[in-house]
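Below is one structure. I have some questions about it.
Yeah, one chain of the complex is gone here, protein chain that is, but the others are all in their spots.
Naming follows writing order (A and B), and every chain is counted from residue 1.
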Amino acid sequence: MNNVPKSLQYSKTHEWVRRDDDLFTIGITDHAQAMLGHLVYVELPEPESNLEVGQECAVVESVKAAADVYSPVSGEVVEINEALLETPQLINEDPYGKGWLFRIRPYENEALKLLNSEQYLKQVVSEAH
Amino acid sequence: MPFIPHSAQDIQEMLATIEAANMEQLFDEIPAHLRVKNVLAIPESLTEMELGRLMRARAQQDNNLLCFIGAGAYEHHIPAAVWEVASRGEFMTAYTPYQAEASQGTLQLLYEYQTMMASLMALDVSNASMYDGATALAEAVLMAVRANRKNKLHRILLPRSVHPFYRQVVKTIIGQQNIQIDDIPFDINTGRISLAVLKEVAAETTTALVIPQPNFFGVLEEVDALTDWAYTKNVISIAVVNPLAMALLKPPGQWGKTGADIACGEGQPLGVPLASGGPYYGFLCCKKEFVRQLPGRIVGRTVDQEGKQGFVLTLQAREQHIRRAKATSNICTNQGLLVTASTIYMSLLGPKGLRQVAITSHQNAELLKEKLSTIEGVEVVFQSPRFHEWVIRLPKPVALVLRQLAERKMQGGFNLNSMYPELGECLLVCATETKTEEDIRKFVTLLTSILSSTNLLDKAEQGGAHAKTYL
Partner (left out) sequence: MPKLIFELSRHGRCARAQVPRHIPRAINIPKHFLRQEEPFLPEVAELQVVRHFTRLSRNNFSIDTQFYPLGSCSMKYNPRGVHHLAMLEGFLNHHPLSLDINSQGYMACAYELQEILKAVTGMSGVSLTPMAGAQGEFAGVAMIRAYHFARHDLERKEILVPDAAHGTNPATAAQCGFIVREIPTDTEGNVDIESLRAAVGPQTAGMMLTNPSTLGVFEQKIQDIAAIVHQAGGLLYYDGANLNAILGKVRPGDMGFDVMHINLHKTFATPHGGGGPGGGPVAVSDRLVPFLPTPIVVQRSGLYAWHSEKECPQTIGRLSAFMGNAGIILRAYMYARLLGKEGMERVAEFATLNANYLLAKLKAAGFTPAYVNRRASHEFIITLKTEAKEWHVTALDVAKRLLDYDIHAPTMYFPLLVPECLLIEPTETESKEMLDIFVEALIQILHEAKTQPDLVRTAPHTLSVRRLDEVKAARELDVVYKQIIDPL
């Protein structure tokens, strides 16, 4: 049931990270969107704001729950997915594609302490028990 | 025992089912030394008949006075149908409409209320109400703070022409956060906010400006200019208004070129009795871009599984039961029953009736002013246009005069002495549509005689009178 692409890296708090040249794209995992249910609202970070690893930077909201998104890397927000403001269900429909949340330019020498797909999947499975 | 239906046999059967020997055993998990030992210091129970006699006597004690006090709570005629219908058990004893399917009556009513209130304010959205006008203003300020994510420190321009108790409540509620309140003085001649003063006080970190209409003195503020100024300074404008007056006066959504961003105030004038100050309800409306910052309950229209129209509480994920420490507010209630009464009231009067209530109140207050200003020594303060309240200055101590009026079953107004000492011996008087020419004449005659008397007792009474005033 869980779609966890091998090409991405993951945080323990269910964010995914994709490296495109010198930028990172960040979103929430398929598992996270499935747990939250139909999303109705997304609050994104301010463009040009600076984020630290683990900082609360976005909120995804369904009818019955609201979850914080924690930045998996430190850096400057360079772009946000404005389409989500009108159509938050893009996250439900395509969490790793059209449902991305924001792009960040990491500070130099940023060493990522993230999980690979296998480790993340293991965590998801262990949380279910 | 009152309100406990159990027969002796019920109790025996129930204890047997539980396998408890007696009632005492039900509390066996509570450490014995914590149990109440001394019999509670509470009077013996009364029957409903005995209670009725006591309460009628107490109600009678405070009754039969002619009331010219306003100051945030206004006496208006309330059609009998309003509370006859609102007191129906199905409204009065219903729970919060979380179970939407079992609460369509309350939910539809709230949706109708939101529509009426938003329209009265000429704004896009309304919530389902707050505790009262003062807390609605505090929440409006917090909305503005949340909407402005750029400022680290927030400064709020809060004019002294706003109700002094509202200002105190705002300070209590937001005092725990990183928000600075700048008191804005009023122009001593007009009783209004002066733009020149605003410009001096405003700073980079100013987040919001509060604009009252009418203000606490009954005076109409130059709302267009104030709203436009706020807009050009990127300051959020918060209107705090009398909702009844908005049937006659320009509503917040139409102030200046852009309209005010948020409007709030006391819903009491719309069908809620004075009742010693509560329960009333606060209303809170805003432009649609602020809807996510709107605290409290909001009802939305949707459809059921079969496509039939229905209503639900919506945007609940912002609320405390889900967001806990990150909620927009700790509020978990509105003032449902008062909103029920107000919605019925607005429906009965309609746009024309509501406007007529506002006009008649204004006209009566004008008549009152005319008559009062003929009394020797009485001075009308602030020669500005107003709605239905006036500030007058008396040649004698206000506290003393109010006391002497009260002895003659007349409530002459609100003493501004402790709140606005710079104004001297000033009284805030109000007349609504409930006052007849005869009432007004009676008030003026009494006041004239009290002011003209040179009774030596006046001075002796003065000390006592001060001690007996509210605040």
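Assume contacts are C-beta pairs under 8 Å (C-beta built on N, C-alpha and C of every residue); 3 or more make two chains touch, one makes a residue touch a chain.
The structure presented is a predicted model; accordingly, all values stated were derived computationally and were not measured.
Peer 1: Determine which one of B:Ser87, B:Gln180, B:Thr205 or B:Thr232 touches the chain that has been left out.
Peer 2: Hidden-chain contact among the options goes to B:Ser87.
Peer 1: Who touches the missing chain here, B:Lys233, B:Arg355 or B:Lys442?
Peer 2: Reading the full complex, the residue touching the unseen chain is B:Arg355.
Peer 1: Touching the absent chain in the whole complex: find that residue among B:Met143, B:Val169, B:Leu226 or B:Leu284.
Peer 2: From the options B:Met143, B:Val169, B:Leu226 or B:Leu284, the contact with the absent chain belongs to B:Val169.
Peer 1: Just name the one of B:Ala239, B:Leu315 or B:Leu446 that touches the chain not displayed here.
Peer 2: B:Leu315
Peer 1: Residues on subunit A that touch the omitted chain in the whole complex?
Peer 2: Residues of subunit A in contact with the hidden chain: 38, 40-41, 62-63, 88-89.
Simple rule for what comes next: only the chains that are shown with their structure count from here on.
Peer 1: Rounded to the nearest whole Å, what is the centre-to-centre distance of subunit A and subunit B, using the mean of the C-alpha atoms as each centre?
Peer 2: 44
Peer 1: Can you list the residues on subunit B that touch subunit A in the complex?
Peer 2: Touching subunit A: residues 149, 292, 315-318, 322-323, 326 of subunit B.
Peer 1: Under the definition above, what is the set of subunit A residues touching subunit B in their complex?
Peer 2: 40-41, 43, 46, 61-66, 68
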